[in-house]
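Right after this comes chain A.
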Amino acid sequence: MLPVASLLILVPLIFAAVTFFAKTKEQAAGMGLLGSLVTLGLALYAYMNFDSSTAAMQFFESVEWIPSLGVSYTVGIDGISMPLILLNAIVIPLLVLYSWKEEREAPNRFYGLILTMQAAVIGVFVALDFFMFYIFWELTLIPLFFMVNIWGGEKRAHASYKFFIYTHVASLVMLLGIFGLFYAAWQQTGVPTFDIRELIAQFQFFESGMLRDAIFLAILFGFLAKIPTFPFHSWLPDAYSEAPTAGSVLFVLLKIGGYGLFRIILPMLPNTGSPNLIIAMMGLLGSVSILYGALLALRQKDLKRMIAYSSVSHMGYVTLGSAGLVALSVSGAMFQQFSHGLIMSILFMSAGAIHASAGTRIINELGGLARKMPKLAVIMMVGFMASLGLPGLTGFIAEFLVLTFSFVNLPGFVVIALLAIVITAGYHLWAMQRAMFGVYNEKLGDVKDINALQVFSMAVIALLVLYFGLNPSPVLDMMITNSEAIVSLAAAAGV
Partner candidate 1 sequence: MENLTLLAPELAIAVTGLFVLLAGIFMSPQAKNMLGYLATFGILGALGLTVGSFGTEAAMFSGTLSIDALSQFFKLVFLAVALLVSVAAIKYTEDSNHTEEFYALVLFATFGMMFVASANDLIVLFCAFELASLATYALAGYEKQNARSLEAAMKYFVIGSVSAALMLFGISFVYGATGTTSIPLIAANSGLLVNNPIGLVAVVLLIAGFGFKMALVPFHMWAPDTYQGSPSVVSALLAAGSKKMGFVAAFRLFIVALIALQPDWQLAFTILAVVTMTFGNVVAVAQTSVKRMLAYSSLAQAGYIAMAFVVMTPMALTGGILYALAHAFMKAGAFIAAAAVVWMVTSEKKGNLEVPDHLDSFKGLGKRMPLAAISMTIFVFALAGIPPTAGYMAKFVLFSSTIQAGLVWLAVIAILNSALSLFYYARLVKYMYFLPPDGEKVSTPFPYAMALLLAVAGVLVIGIWPEPFMQWAMEAAKVLV
Partner candidate 2 sequence: MQINRPAALAVSLLFLFVVVLGTFGTSWNTVSELPANPADQSNIEGIGMLIFTQYVVPFEVLSIVLLASLIGAIYMAKGEGDK
Partner candidate 3 sequence: MIPLSFYLGLAALLFSIGLYGVMTHKSGIRLIMCIELMLNSANLNLVAFSSYTDTLNGQVFALFSIALAAAEAAIGFAIFMAIYRMHDRINLDELNLLRW
């Protein structure tokens, strides 16, 4: 058996290093493609050998690292991380293909950063030691910062700093929470450890009080700001919309906030001072995000900003579903992460293609593009439909699970979220109507359709959206297995 978990981090990292030294655009892109394809192969290998009937860690590896702090190199994959790793491994090679023909400065850095990002994100998913977890967590910031800062839009400097510092503060707050957890557990057991599962297990023995809740809330804040949930979302619209297409896609693949909820927050939740209050708060933030993101998306004039706000709206389902604390609502939230990654990739790729061809992303300045860009129009339609939750595509499965099963515990919040569904459909269709349909806006000049590589990469994602929308079980089953384990913890604690 290959040490897949380690290789999944190492391979993209090594290829990233090599890519940085590439001389030409072709070399760089080729290296990027090769690296990401090898990673995809590893991810598929892991998936094939994955046992979805158990919630236990698989491909587990552990080596001591800094014994004096109890830090060890511990990695493993389970049903929470497997789908997200798969998502990353699938989309990145397609992203490389998508960007293949684009002209840009310093392609070696561009593809190098993409691979670095992939390594960092997968690192977060496989790390089972808080020390490592945090390292990878922070590492994700750097490629994204440069992506936005170098190849971004007009306000890239502002957007990149805002994103960088905002989310860094949130991460640091989380880090403080981790410190608290670490020391409290150390005091408890007399042995220092950063092992995530061990620390979570120790959390229930902590003395109740301010400190315990503060630890929990600090970590929770780190994740909520990363997801992001209203009102911690301010960094997102700027960053998503100013980023280059590849950057935006990397952003949507950054599913580490939601992952943290499942891996860390939910298992800890039952042992906090007032779990029901926290559930209610998460439910409220989730549902408000859904509605709020949708309303703001409706108001946007820039296509990418609209998609960015729709992302806020969609990620609200993750928070809401987690708060639902029923096995299927939590699975729905996990599935939403997976689905959202795919769908938003299509949308951002589409918006990027429109911007590249038409020279603008302002919705009202577009018009009738479907005639000039029929291939894009079809794929974009699939993306939009998936995004607005059309059954048969992945978005629906996730939203249905989240809404339905969160209703058991949090009916009021689900009703808030339901209000958003029509608005969600509204802004998608309105944008579609203005940008793609109607009379062609001759001012745009001669607009070219997307190239064959772009068609291929986007179509593959679209087909996956369709496939997993019709048959979600290949990833949903493992999510359910793990959600049941998580929820049974909560049930055992009487929440």
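Note that in this section a residue touches a chain if its C-beta (ideal position, glycine included) is under 8 Å from a C-beta of that chain, and two chains touch if they have at least 3 such contacts; residues count from 1.
A word on the picks: all candidates are chains of the complex that A comes from, given by their letters.
As the structure is a prediction and not an experimental result, all values here were calculated from the model.
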Inset, instruction - Tell me which of 1, 2 or 3 touches chain A in this complex. - result: 1
Legend entry - Residues of chain A defined as touching candidate 1 within the complex: 65-69, 109, 131, 134-135, 138-139, 141-142, 145-146, 149-150, 157, 160-161, 164-165, 168-169, 172-173, 175-176, 179-180, 182-183, 211, 214
